[in-house]
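This is the structure I have questions about; it appears just below.
Removed from the display is one protein chain of the complex; every other protein chain stays in position.
A and B label the chains in the order they appear, each numbered from 1.
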Amino acid sequence: MISIIRANKLPTAALLYIILLIITGLAAPWISPYDPFHTNHQQKLLPPSIAHPFGTDYLGRDLLSRVIHGTSESVFPVFIVLSVVMLIGLLVGTWSAFLGNKLDMLMMSLTDIFTALPSMLLTIVVVGFLGFGMENVYFAVILSWWAKYVRIIRGLIHDVKKEPYITASRVSGAFGLRIITRHMIPNIMPQIGTMLILDVSKVILTLSGLSFLGIGAQPPSPEWGVMLLDGKNYLQVAPWMGFFPGFMIFLTAASFQIIGERLRRER
Amino acid sequence: MTTLLEVKNLNIRNKEGQSLVHNSSFSLETGKTYALIGESGSGKTLTSKAILDMLPAHLQMSGDIVLQGEHLQQLSRKRWRSIRGGQIGAIFQHPEQALHPSIPIGRQFVDLMRSHLPVSRYEAEKQAKKMLSQVLLKDTSHVMSSYAHELSGGMNQRVMIAMALLLKPKILIADEPTSALDVKTQAEIIFLLKELILDTDMSMLFITHDLLISGYLADTIGVMREGKIIEQGSKENILSAPEHEYTQELCRHCSQRFLGKGEIPYA
Partner (left out) sequence: MLEIQRLYKEIHGRPILQDIHFGIEDGESLAIVGESGSGKSTLAQLIMALKQPTSGHIFFDGRPLPSKGILSYREWYRDIQIVFQNTGSTLNPAMSLFQCLEEPLINFTRYNRAERKHKVLEYWGKVGLNENLLRNRPGKLSGGQYQRACLAKALLTRPKLLICDEMVSNLDVLLQQQMIELLISIQKEQGLALLFITHDLTLLPGLCSNIMVLKEGKQVELFSTSALYDEAERDPYTVTLLNSSKMFETAWNQWT
């Protein structure tokens, strides 16, 4: 155990950080020192100090409390978005590869169209139609990501299908759904898991990027992208306002990337 | 009788310090064939890879390999490479994996020849055809323009042999060249190797799990088990009076295969 950690210092640190982040996000109401929405005009734009470790913003709100509360709005939705995307990918991709008939071809043409569309453009168009707000952004991101997962999972299942142990499992009396759930999916799970973790950082960047553009979460939400947008206007007077949320986005995205790369090397 | 290749106290260990080949010593004489026999996992293939400098990076080797008075381990990588190509030829169990999949056979011959010798393309092609007809391939120009996957296993192995002999090596290392072939093709390839050895003054290190083939092909036999050479000597001595229990068992097994000729145990 210790030798594993010693050989993987950086991935271990990244993993620790992510565990800590998730705990912080879940326990936000109890551990944040101040109310993240409470404004105090006497204390606006204070630099980091012992009372306010991350400083305060232009309305006098405590930045540390806002960053802590922001975790549940910046990071947790990513897991939900990716779960939905993976579920769609598994259902459609497996079904498409397993049957492998004309529907498969139709499905692939459809995913071709979606992968060809620039995802940012698609998202902005969808939000433009449905209006601002986080729910619409999640929907738009799912819409621009599902095709990639369907294609990759279809490809993986297609390869696994040719393995001798799938033929052998038929002879052992496994058919249809049983082959898929017991013999195919467990064998492609390692690849999908690695891909998911690598994509977490991309989705974090997309979501906070959209908030930064002003089409995702709306103020006064403590979402990190929104906070970054606030900080942009005070970059000269109060650089800490942009630095801390931006740094959190960077750290989180980098941590998931490091773990994903490590897992990829494993295989 | 001169000693061409000498392996002294060869040790191969993996990262955990486990010994995979333990204090192996043997020597190969000019124009003779040395057969190294053992079951899979006995370290016979690792020994051949050590001579070819093809050991996987995570393995450490120590000991001395001397080729015509030159200590291979003290040479630079570059010099070793030129020796390996020019003086040691090698053939393996799966020729399909050793041949380039997307370059025609003929061009692979020409490229190999021209990378070692200053010959014209025409000259190289002529040589390649000559080698191919020497390994009893009939339609040489057809073979030259084919890709590896278009030829059968036996044909590919012949192509590999021709390629290994192209630069007129002094030593041919054959690592289980017939284990993946059926008995009829196996007999043809073994017969071919025997003829080639008799025709030239080449030496051969033949690695196999089949004592029967070594009995036909070898002058000297070494029996390897669990990383150690447990017994070695002239073919006559090993076959007529095996000392080690394991060798005795192998001999008994081979004799059993010819039980019969009228007295079939199955009634």
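As a convention for this text, contacts are C-beta pairs under 8 Å (C-beta built on N, C-alpha and C of every residue); 3 or more make two chains touch, one makes a residue touch a chain.
On a predicted model such as this, the values are computed, not experimentally measured, just so you know.
*Asks:* Taking the entire complex into account, which one of B:Ser82, B:Gln97, B:Ser120 or B:Ser152 touches the absent chain?
*Replies:* B:Ser152
*Asks:* Spell out, residue by residue, where the missing chain touches subunit B.
*Replies:* 39-41, 152-153, 179-187, 190-191, 209-213, 215-216, 235-236, 239-240, 249-251, 253-262, 264-267
*Asks:* Could you please point out the subunit A residues that touch the chain left off the display?
*Replies:* Within subunit A, the residues touching the omitted chain are 163-165, 167-176, 178, 182-183, 186-187, 189.
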